[in-house]
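Left out: one protein chain. Kept in place: all the others.
Coming up: subunit A.
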Amino acid sequence: MNLLTAPAPVGVPRSGKGLALGIWRFVAMALVLVMSLAVTQVAVAQADPDREMTTAAPGITADQWRQVRSGETGPNYRDSRHDSNYSLINASGETWRHIRNRWVSPFGLIAIGATVALITLFYLIVGRKHLEAPRTGRLIPRWSLMMRALHWTVATLFLTLALTGLNLLFGKFVFRTLFGDAVWAWMIAASKLLHNYMGPIFGVLLVIMLASLIKENIPKWHDWVWLKKGGGMIGKKHVDAGFANGGEKAWYWILASVGLMVVASGFVLDFPNFDQSRDTMQWANVIHAVGALGITAISLGHIYIGTLGTEGALEAMTTGYVDETWAKEHHNLWYDEVKDQAIPEEELAARKASNAGASATRTS
């Protein structure tokens, strides 16, 4: 029984014939109201909870939590945040965290550390590769001023990006405790800014450099032989090489594949204003970190061979010229093509001096 089925009050006159009647009607109505309230409460107390549950609106079911966990949104998903494209719970965040913190970060450090150790060992055991024959004093042009400028710009940017990137990944374990918050805040903020602003410039210049060197880096059969023989780095084996040897070509194609992947994923991370999702940026970050750590490790080899490791290699990239002997020993096939271009050292110096003199008179 409830209010609707409660018996209608009896004995109340149909129309008011004075104040007294009005009061009686009011009292009777109030009585009915109070009585029906009491009846309703009894009804609730006597309700069978199991029967009520079958008619009540369903509670939150396991299916709904499963829906939340899976990140499913569906057409009737609403979010009060104006720009939100986020699901309620983003389980992939934890996956990304584990990939980054448990695998990429420690193994990246191991890869770089192991490369440093290997190079040091190699240097201590095998040592620098000297020219076998004495220098002839006749120089061959190898790198144009344009290429050298491009190389050193890309190299400087690469080192900047590598160092700031390593700081972003590992810096907090070292420098925060070492220097304190004030210096650390400045250091890490500068790292992020440099990394984000130099990155795109590096990307563009890398593409230009790769494009201008592609002709010299098309793989040939003798490059495979070069790689199999380890480039003759150990001992006095003779290996054929054109303008670029097998190792240089390998480095070129690593940059052209992994390097460009790092650049592309970097752009995804650097410009978050294209509505790319969190999941996209997580994967971009993993690709970026793995690729960049790998290239940083390999770059150490390139830097070693180009400076300490090989006599006469660095002067090619600084002066632009190499000695005939160096060309013959390291790039014999290329030497055969260009040996008629060799100029005696004194003549080159004189030519340079007269050029400098000419430009000096021009400017004065």
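Keep this in mind: contacts are C-beta pairs under 8 Å (C-beta built on N, C-alpha and C of every residue); 3 or more make two chains touch, one makes a residue touch a chain; residues count from 1.
Rule of thumb we're sticking to: contacts and distances are computed from a predicted model.
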Pick from "Phenylacetate-CoA oxygenase subunit PaaA", "4Fe-4S dicluster domain-containing protein", "NADH-quinone oxidoreductase subunit J" or "Potassium-transporting ATPase potassium-binding subunit" the UniProt protein name of the chain that isn't shown here.
-> "4Fe-4S dicluster domain-containing protein"
Where the complex has a chain not shown, which of A:24, A:143 or A:184 is the residue touching it?
-> A:184
Which residue, A:169, A:210 or A:303, contacts the hidden chain when the whole complex is considered?
-> A:169
Mind pulling the subunit A residues that touch the left-out chain?
-> 49, 53, 57-65, 67-68, 74, 76-84, 86-91, 93-94, 96-97, 100-101, 168-169, 171-172, 176, 181, 184-185, 188-189, 191-192, 196, 269-274, 278, 281-282, 285
